[in-house]
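Only one protein chain is missing; all other protein chains are in place.
Chain nomenclature is as follows: A, B and C, assigned in order of appearance, with residue numbering initiated at 1 for each chain independently.
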Amino acid sequence: MTSKCSAVVIGVGPQQGLGATLAAYFAAKGLHVFIAGRSPDKINAVAETIINSGNLATPVMADATLEDDVIHLFEVASLKQRRISIAAYNVDSNIPAPLLETGVESYEKLWRQNCLGAFLFGREAINSMKKFQQGTIIFTGATASLRARPPFTAFASTKAGLRALAQGMAREFGPLGIHVVHAILDGVLDGERARKQFPDFVKNKGQDGLMQLEAIAQTYWALHNQPASAWTHELDLRPYKEPF
Amino acid sequence: MTSKCSAVVIGVGPQQGLGATLAAYFAAKGLHVFIAGRSPDKINAVAETIINSGNLATPVMADATLEDDVIHLFEVASLKQRRISIAAYNVDSNIPAPLLETGVESYEKLWRQNCLGAFLFGREAINSMKKFQQGTIIFTGATASLRARPPFTAFASTKAGLRALAQGMAREFGPLGIHVVHAILDGVLDGERARKQFPDFVKNKGQDGLMQLEAIAQTYWALHNQPASAWTHELDLRPYKEPF
Amino acid sequence: MTSKCSAVVIGVGPQQGLGATLAAYFAAKGLHVFIAGRSPDKINAVAETIINSGNLATPVMADATLEDDVIHLFEVASLKQRRISIAAYNVDSNIPAPLLETGVESYEKLWRQNCLGAFLFGREAINSMKKFQQGTIIFTGATASLRARPPFTAFASTKAGLRALAQGMAREFGPLGIHVVHAILDGVLDGERARKQFPDFVKNKGQDGLMQLEAIAQTYWALHNQPASAWTHELDLRPYKEPF
Partner (left out) sequence: MTSKCSAVVIGVGPQQGLGATLAAYFAAKGLHVFIAGRSPDKINAVAETIINSGNLATPVMADATLEDDVIHLFEVASLKQRRISIAAYNVDSNIPAPLLETGVESYEKLWRQNCLGAFLFGREAINSMKKFQQGTIIFTGATASLRARPPFTAFASTKAGLRALAQGMAREFGPLGIHVVHAILDGVLDGERARKQFPDFVKNKGQDGLMQLEAIAQTYWALHNQPASAWTHELDLRPYKEPF
C-alpha cells in the first residue's frame, strides 16, 4: 500500500496526545503520515499503532527548533514524489511564572518552541508545497494567543508571535494556493497530560467539558477540505461549557 | 418521507443565492428545511426545487424584522415534534453612503435587518432549541463586522452589533448545549447579485476568487457537526486569493 | 466675557456625573460649553454651577435620539460664529437582562440611545466642524464595546455598534481635519449613580479603584490637544487595579 499524499505532524508525544491523534486521523483518511518528535520511543509507538491499524506512517526524529531537522523532515515526507497535503504544527511549550521570576533562558526556550519552530516548519512546508500550489498548514494556538495574563506573560508573548507568523504566511501564500490556518484551542485537552496532572479537574469537567482530541482532528480535517473559494484562516475551538 | 429534524433558513431570495444554497444543502443532508423570506415567489421556487430533488422543504413567509413573523416561523418549524437542528440567519442589508448623506431611516433600516432580525431569530431559535439542549445557530457576518470604513459606516455599525449579539448568545447558551456561530464572510459571493451587478469583476476574479455558495454551505455543515467538546464560535471565510 | 470656541456635551445629568464633569472641565479651559440633556433641572443646575465659577455655559434641552434636537443643538452652539472645538457624546443606556427576557422595545431603546443618538451627534458635529477643518469628537465606550456577555448582550450589541460608527467616522473625516475618538471606559465611574446604587462596592474599591470623573476629563482634554500628526483614535481607560 502506498499513498501519493502525505501529512506531516510535528510535536508528537504520548499516544493520548493531540499530535498522535491528528496523525492517526490523517492516516485513517488515506494519507501517509510523517510523525515527527524528539522522543524516538514515542514517535515509534505512535507510528506502530497506525501501521497496525492498516494505515501508513513513518516516524521521523526531529526537533522543531533545529533548522536542519525541519528541512530533513520535509525532504523525507516529499520522497517518492509525494505531495504534502497537510502539515500540522503541534509543538507547544508553556512555563508559567510570575514575570519577575521569568529568566532569559525560559523566555528564549518558549520562543524557540512556539515561534522559531513554527517559522521553520511553515517555511519548509511552503517550500515543499509551493510547486503543487496546494496544501494546508495548521498552527495550533491557545487562549493566550489573544490575551496575555500572568503567570503566562512570556508564554502569551510567544503564542501571539506564532499567531502573527500564521497570519503573515496566510496573506503571502494563500494567493499561491497554500491554505494557512491558525486554530485557537481555548480549553483543556483531554489527553494524557491533563489526566495525569489534574485528574479531579478532568473528572469534574465531564467528557465534553474537556477538548476531545478526535473532535479537534475532525475540525482540522474539515479545514483541510474547504474549497479554495472559502477558506478559513482563523477559528476558535472550545468545549461547549467553557466560559470565555 | 418525513424527518424528525428541521433546519430554518431566513433571508432566502434567488435560487442562486446563499440562502437558497444553504437550504438545499441542509435538505440534502436529510433535514426538513423551512425556507423563510419576504417574497412568496422566491421562497416557493426554492422550496419547489428542493422538493423536486426528493428532499423536504416548506416555504414560510416571514419578515425577520417582525417579531410575530419570527415567532410563527419557529412554531411552524417545530410542529410534529420536530427538533430544529440548524437555524441560519442570512438576512443582510447594505446601503452604502457617505456619512453626511446617511439618513436616520436608512440607518434604522440597516439596524432592523442586520441586528433586530438577528436578535429575534436567535432568541426564538433558542426558545425552540432549549428543551432539547441542542441545535446550531449560525449568523452570517461580513468584512465590515470587524472594521468600519466609509461608505459603509452605518452598515458596519449594524454588522458589529450583530457580531456582539452572536457572541453574547454563545456565552449565555453554549453551556446549555446550543452552539452559536458567527461566520465572517470576507469576499464577494458568487451569486445572482454579483453576476448581474458586476459581471466583469466576477469574470476577472475567476471561479475560486469569488465565494462559492456551496463551499460556504459545506463549512456551515461542518460547524453543525462539531462535537460539543470542540465548538467554534467565530471563523472567517474568504477566497484563497482575497487580500486581507 | 465671550469665547470664539465652544464645546458640546450631551448626556448631562447629575452634577456628580461624567457629563457635568466634562462640561465643567472644558469650561475651565476657556470654552463656552453647551450642556445638552433631557432634564431641564439637571442641565440648568450644571450650567449654573459653571457660570457661578466664572466660566461660560448654556443649557440646551436635547434628546440625542431626536434628529431635530441634535440639529438644533449644534446650530445653537455655532451661533455668533463660534467654532466647536470639542463634542462629547456621553449618553449611555444600559438595561441588563437575560437574552430570553429581552424585549424588542428594550433592545430598540438601547440602540436609539447608544447608536442612533451617536450617529446623529457625530453627523451634526461634523457638519458644524467641517468648514473649519478642525474639532474633536469623543464617544464614550464601555467594556461591553469589545465583548458581549450576558446579561449585557443587547447592550453590548449597541456599544459595539457605536464603536464601529466612531471608527468609520474617524476614517472618513480624519483626513478632513476632524479628530474622532472612541474612549473605552473599563471600570465603574465614581459618580452619583454608583454611590447611590452600590455604596459598599464604592467603599471597598477605594478612591482610585473607581474611575474619577475628573481623571477621565483630563485624558479627554489631552486627546483634544494632540497635534494632528499623532492622533489617537481609540484607547482604554481603567482604574489601576481593575482586572481586565
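Everything that follows uses one rule, which is that a contact is a pair of C-beta atoms (placed from the backbone, for glycine too) under 8 Å apart; a residue touches a chain by one contact, two chains touch by 3 or more.
Keep in mind it's a predicted model, so treat the numbers as computed, not measured.
K.L.:
Can you pull out the displayed chains that the omitted chain is in contact with?
P.N.:
The omitted chain makes contact with A, C across the full complex.
K.L.:
Any idea which of A:K4, A:K80 or A:R149 touches the chain not displayed?
P.N.:
Only one listed residue reaches the unshown chain, and that is A:R149.
K.L.:
For the chain left off this view, which of A:S6, A:T21 or A:T102 is in contact with it?
P.N.:
Result: among the candidates, A:T102 touches the missing chain.
K.L.:
Please pick, from A:I138, A:L165 or A:L223, the residue that touches the omitted chain in the full complex.
P.N.:
Of these options, the touching residue for the absent chain is A:L165.
K.L.:
Taking the entire complex into account, which one of A:C115, A:I138, A:L185 or A:A228 touches the absent chain?
P.N.:
Of the candidates A:C115, A:I138, A:L185 or A:A228, A:C115 is in touch with the missing chain.
K.L.:
Mind pulling the subunit C residues that touch the left-out chain?
P.N.:
171, 174-175, 177, 179, 187, 190, 207-212, 214-216, 218-219, 222, 225-244
K.L.:
Take the complete complex as the reference. Which residues in subunit A touch the chain that isn't displayed?
P.N.:
On the subunit A side, contact with the omitted chain comes from 67, 98-100, 102, 104, 107-108, 111, 115-116, 119-120, 122-123, 126-127, 144, 147-150, 152-154, 156-165, 167-169, 171-173.
In this text, only the chains that are shown with their structure count from here on.
K.L.:
What is the chain whose Cα centre is as far as it gets from that of subunit C?
P.N.:
It is A whose centre lies farthest from that of subunit C.
K.L.:
Compute the rotation angle for the C-alpha superposition of subunit A onto subunit B, expressed as a multiple of 5 degrees.
P.N.:
Rotation angle, to the nearest 5: 180 degrees.
K.L.:
Same or different, please, for the subunit B to subunit C contact, judged on whether over half of the interface numbers appear on both copies.
P.N.:
Homomeric contact, same residues on both sides for the most part.
K.L.:
Whole-Å distance, subunit A centre to subunit B centre, using C-alpha means?
P.N.:
Result: the chain centres lie 32 Å from each other.
K.L.:
Please compute the C-alpha centroid of subunit B, do the same for subunit C, then give the distance between them in whole Å.
P.N.:
35
K.L.:
Give me the residues of subunit A that touch two or more other chains.
P.N.:
none
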